[in-house]
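Missing here is one protein chain; the remaining ones are kept as they sit in the complex.
Letters A, B and C mark the chains as written, and numbering starts fresh at 1 in each.
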Amino acid sequence: MTHVSIQSLTKVYPGADTPALDNLSLEIATGELTALLGPSGCGKTTTMKMIAGLLEPTSGDVRFNDRSILREKPENRGVVMVFQNYLLFPYMSVADNVGFGLKMRKTDPAEIKRRVGEMLDLVKLPDLGDRKPSALSGGQQQRIALARALIVQPEVLLLDEPLSNLDAHLRFEMRDLIRSLQQEMGITTIFVTHDQEEAVVLADRVALILDGQMKQYDAANVFYNRPVDEATARFFGGHNFIAGTSDGGTFSSPLGRLSLPSGATKGAGKLTFRPENVRIGPDPEGDNTLTAHLVDIIYLGTQTRLKLRVGDTPVEAVVNPNDVEGLNLGDQMQIHLPKATLWVIS
Amino acid sequence: MTHVSIQSLTKVYPGADTPALDNLSLEIATGELTALLGPSGCGKTTTMKMIAGLLEPTSGDVRFNDRSILREKPENRGVVMVFQNYLLFPYMSVADNVGFGLKMRKTDPAEIKRRVGEMLDLVKLPDLGDRKPSALSGGQQQRIALARALIVQPEVLLLDEPLSNLDAHLRFEMRDLIRSLQQEMGITTIFVTHDQEEAVVLADRVALILDGQMKQYDAANVFYNRPVDEATARFFGGHNFIAGTSDGGTFSSPLGRLSLPSGATKGAGKLTFRPENVRIGPDPEGDNTLTAHLVDIIYLGTQTRLKLRVGDTPVEAVVNPNDVEGLNLGDQMQIHLPKATLWVIS
Amino acid sequence: MIGQDGLWTRGFRYLTCLILVVWLIMPLIPLAIWSFARGWFFPDILPKRWTTDAWAYAVSDTAGVLDALWLTIGISLAATVLSILVGVPAGRALGMYKFRGKGVVELMILAPTIVPGIAVVLGIHSVFISLGLTNTVHGVILVHLIPTLPYMTLVMAGIFSNYDPAFEAQARSLGASPLKTFWYVTLPAIMPGIIVGGLFAFLVSWSQYILTLLIGGGRVVTLPLLLFNFATSGRNDITGAIGMIYILPGIIILLLTAKHLSGRSGAVGGFGRI
Partner (left out) sequence: MIGQDGLWTRGFRYLTCLILVVWLIMPLIPLAIWSFARGWFFPDILPKRWTTDAWAYAVSDTAGVLDALWLTIGISLAATVLSILVGVPAGRALGMYKFRGKGVVELMILAPTIVPGIAVVLGIHSVFISLGLTNTVHGVILVHLIPTLPYMTLVMAGIFSNYDPAFEAQARSLGASPLKTFWYVTLPAIMPGIIVGGLFAFLVSWSQYILTLLIGGGRVVTLPLLLFNFATSGRNDITGAIGMIYILPGIIILLLTAKHLSGRSGAVGGFGRI
């Protein structure tokens, strides 16, 4: 049961001009599963290593339950890190790998054997204890790496891109396994990833880090519907940004006057809406109907991406292929932007 | 202007029990862009190499405009293959790479220079002629590899996974470039890929090869809406297969009686519909409304995957996240399956 | 590439391999025959009479072969152990870290493998005189380090350049102290390199002739010196017997390491890296 507090954490590598991580502050509640999301080189792995004790911060603090851990050696922090490439010790059996942490803690061999057996059951690989890691598939290796980390019941678990080496099918299996074990054991868990889908699928809360600075820290779906700025929205695949003025109820722009949901920001700003939320046909509520020209159709199999033009303003939409059968380039069509899906960035 | 005819092409590697490619026949019309799609090891690269003359078939024939080319040496076939890893000659400049094919044909150096310049313009890299390939980005390297292949004006162009090494942004650029050049020059083009999206996005027609045998050869969207069998549908991400009986107009199954579009297969079979085509709410046409229980919600960011249960039958749906806000596990809900999106596999 | 590498081209390549093997294994056969021959003269294919006299002499006290054997083993073992002690940390620094002047250091380490040993030993001779190391076993061991140390260092640099230190970070993160991390994680990972590199360092020391002769001043008589003496005195039979004893460790080590070598364990990978 560990609350993790990251306070103004900064890392400047020797000889570097700009900090790899600039003044990151983050509160992670007990038992929560948090993603550090950002493009490669944004400082997220640096953060992980500082928490694990593999790298010393330039300034700032990391506190577990209000106790600073920066002076503790890596082996005494109660933090276990699972690396992206699993790093199973190749010359030990799977069981010896899983039991490694307990052996280092001088646990009784019979006790180690029992708990390794339990752990292998938990990750659903009960019969593989005698194998060598090289005889396992990628998905199995990752589950063993997870078992090896969880067996020591760490206060904080760190995962480096936990789903990125797995194919689509295994991703969901692994996601379910990580979530269930982490919740069962109540371990505060932080993982880093560059893949917004990985973050969204796995995490309770997501911290987006761009250029060494935290942009937004929120539940996953908020990033899609209420991004703090354009860079954040673009990182999550946003395409439509229309400059104009909001009076709180309507938004005036080259698209005309559009009704906003209640509570919208007032003043000059940018209207944004997700391509997936652009609907074909007139608005049943009557307000936000637009007339668009079809500029390009990109057929993607399960989805179709439409490049539209409303007056001179480009608008992108993603729709079900069946909804646009028979449409041709240059066609004029009605679209609507459901009021609830609009968002104004100030 | 070359019509490619692949006739009962078979390859058994020495010492192998099963053929790597079993009796493949395929007619590719002049100037068409065809994808050979299949999982790794399905025999698609074997096919490419046999067309290019880098591998000898065990039996069968490859004919260009009704002339067998199997006895021609690779350099005389009029086929150019672009490999997946581009294979630019590292110790030659970009211009020398592009001009390599002409040099081998003893073209006049001034003429080579002129045509290399034209070709670099065409792939929109006019200023890179003096660089070494290692100084180029992945996307640039691929465009140079394409230029090097097209400059000799081959009868047939072979591409090995042309989009797979590119990130999402470059894929669309490259797709547009390949399509426009290939159509302009009227070169019959065949590419192989294991990625259904790559096949669908780029090809006029797709040949799906599973276990060394061709399953279906059709325009891309047909694979989604009218797959020939369950394996084909699953390869394209299909999840819903419900056994029952069709009388041509309705399908009787554990889901009840559902209206079929006209022309549906009769008799015992499997009803299939894509997860993306399952809609929330009652059917406006009235026929195909079902009552479902929500078993699991997987939030994927831009889409939400629902695991439903209609009676005892599991059904998967993929919907817009905004459409299912407020729904909880165990809720009962109405869904409908639009008649036009149903398909019966005999 | 089957279309291109025709049967003829492939055949030619295999033929060159065959020539190579014949060329390299052939010399060892007459040596074995000689050791059992009583007179064997051109143009006979095989000796007319066979005997074990040469072997009896070789293992007798008079010949001094056994003394030389134990001395050679001792010197080679000492040189090997010293090479491992210096070569492992030096190889780690070279293989894993980038530092200013690394290129120069690498060049210096390569030097003795390129500059002929005879030139090197002439220079070191006067230094050893002033240190009182000439004509002693200690001096011979030290001078043997000139060829063995670079070898061991290069092998270990190769091992460490393929070694992922994240394994050590992982062990620390799982609760291992630095010492336990070395024992349970680092050592098993580099052990194949230490074994194969050590065996080869042993052989390199075992093969030294000129270094031993010049620094030992004829007082430190190792097996190759004894062998050379018999060879130049024309006693082909005894030369054959001593020769067989002399090549024995090489053959044993070759067979022992064959698995590692053909398994491409990278244990001999030092030269590949620097």
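The rule is simple: a contact is a pair of C-beta atoms (placed from the backbone, for glycine too) under 8 Å apart; a residue touches a chain by one contact, two chains touch by 3 or more.
Every value quoted in this text rests on a predicted model; they were computed, and no experiment measured them.
Chemist: Decide which residue listed in B:12, B:54 or B:310 touches the omitted chain of the complex.
Modeler: B:54
Chemist: Among C:73, C:93 or C:221, which residue is in touch with the absent chain?
Modeler: C:93
Chemist: Thinking of the whole complex, not just what is shown, which of B:6, B:80 or B:209 touches the missing chain?
Modeler: Touches the omitted chain: B:80.
Chemist: Where does chain C touch the missing chain, residue by residue?
Modeler: Those residues of chain C that touch the unshown chain are 1, 3-5, 10, 12-14, 16-17, 19-21, 23-31, 34, 40, 42-43, 86, 89-90, 92-94, 97, 99, 102-112, 114-127, 129-130, 145-146, 149-150, 153, 158, 165-166, 168-169, 172, 178, 181, 200, 203, 206-207, 209-210, 214, 224, 227-228, 231, 236, 239-240, 243, 246-247, 250-251, 253-254, 258, 261-262, 264, 266, 268-274.
Chemist: For chain B, which residues lie in contact with the unshown chain of the complex?
Modeler: 52-54, 73-76, 79-81, 83, 85, 87, 89-91, 100-101, 104-105, 148-149, 152
Please note the rule applied: only the chains that are shown with their structure count from here on.
Chemist: Quick one: how many steps at least from chain A to chain C, stepping chain to touching chain?
Modeler: The fewest steps needed to get from chain A to chain C is 1.
Chemist: Of all chains present, which has the mean Cα position farthest from that of chain B?
Modeler: Result for the farthest chain: C.
Chemist: If a residue has to touch 2 or more other chains to count, which residues of chain A qualify?
Modeler: none
Chemist: Where in chain C do residues touch two or more of the other chains?
Modeler: Within chain C, no residue touches at least two other chains.
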